[in-house]
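Some notes on the structure that comes next.
Let's turn to subunit A:
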Amino acid sequence: MTNEALQNLIGPWFPNPDDDKVSDVVETIESEEDSDLSSNKSEDIAKPSEIVNPSLLEFSEEESQFLNILVQPEQLHALMTQLKSNQETNFDYLYCLSGVDWGAELGIVYHLESTTHRHRIVVKVKTADRENPTFDTVSNIWKTADFHEREVFDFFGVKFNNHPNLKYLFLTEDWEGYPLRKDYVDEINMVIK
Partner candidate 1 sequence: MNISLGITKTIHDWLFSVMPEGLASITEMVLIAAVYLGVFAVFGLYLVLLERKVAAWFQLRMGPNRVGFKGLLQTLADALKLVSKELTGTEKADKFLYNLAPYFVIISALMALAVFPFTQEFQAFDINIGIFFLIAISSIGVIGILLGGWSSNNKFALIGAMRSGVQTISYELSVGLSLLTMVLITGSLQLSEIVEVQKNGWLIVQGHIPAVIAFMIFMIAGTAETNRAPFDMVEAESELGAGFHTEYSGMKFAYFFLAEFINMFIISAIATTMFFGGWLSPFGITESLPWLGVFWFLGKTLVIVILMMWFRWTFPRLRIDQLLTLEWKYLLPINLVNIVVMAFIVWQNLIIQL
Partner candidate 2 sequence: MDTTRVNSNFKSEEYFINMGPQHPATHGVLRLLLTIDGEIIKKVEPDLGYIHRSIEKMCERDSYQQIVHLTDRMDYLSSHINNEAVCLTVENALELEVPERVKVIRTIIGELTRIASHCLWWGVMGMDVGALTTYFYGFRDREMVNDIFEETCGARLTMNYNIPGGLMYDIHPNFIQRTKDFVAHFKTKIPEYDKLLTGNVIFQKRMKGVGILSKEDAISFGASGPVGRGSGYSCDVRKHHPYSALDKVTFNESLKTAGDSLARYEVRIMEMWESLSIIEQLIDNIPEGDYKVATKAVIKLPKGEYYQKVEAARGELGVYVISTGTKNPYRLKFRSPGFSNISLLNHIAVGGKIGDLVASMATLDIVVPDIDR
C-alpha cells in the first residue's frame, strides 16, 4: 500500500473531536476515547489551530523515507492494536523499537513492517515528562517489544504500563541515571568530544 493510501486508511481511526467535518466518518474502534478527551483537548488548544487536523494522528513524510505517524501516548496502544489486527494494514513485524531523547521530549520510535503487504511505517510517540515518562507497552502485541522496551527502560528511563517484566536488562540494579539521555553525565567513562 502506498503511504498516501495508508494515511487515508489510518487517519480516520482517530478523528479529532475538535473537527466537526469528519465526525461522520467516525468508526467505533476502542472505547478509551471518552476517558482521554479532556487531556487531549488541552494539548490540542495549545497548538496553532488554523488548519484543524481531521485526525488525532499527525502524518508526515518529511525528512524520512517512510510515512511517519505521531500519536499521543493515550492513543498509542489502540493505534498499535489496530495497525496489527487490521487486515489491510497488518503490521505484524515490529523490526525496530528505539528510544529517542529529543531534548525537551522523550519518545519512542516504532518501525513497523507488514510481512504480507510489505509496506512499512514509522510510529512515534513523545512525552514532555522527563521525570517520569510512561507509555503503554506494546509487548502484548509484538512479543519482541518485551526486550526492546526493557532496553529503552534501561537507557532512557521510560516506563511502560502493563509490561510483564520491566526491570534492568543490561544495567545493574543499582545504576543511577539513564545513559543514552542527552543530559546524562558520567565523569569517569565519558569521552568528551
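Selection criteria: all candidates are chains of the complex that A comes from, given by their letters.
The definition used in the following text is that a contact is a pair of C-beta atoms (placed from the backbone, for glycine too) under 8 Å apart; a residue touches a chain by one contact, two chains touch by 3 or more; residues count from 1.
Note that the coordinates shown come from a computational prediction; the quantities given were computed from them, not determined experimentally.
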Candidate from this complex that touches subunit A, chosen among 1 or 2:
2
Within the complex, which stretch of subunit A touches candidate 2?
62-66, 68, 92-96, 98, 100-101, 109, 111, 115, 118, 122, 142-144, 146-148, 151, 154-155, 169-172, 179-180, 191, 193
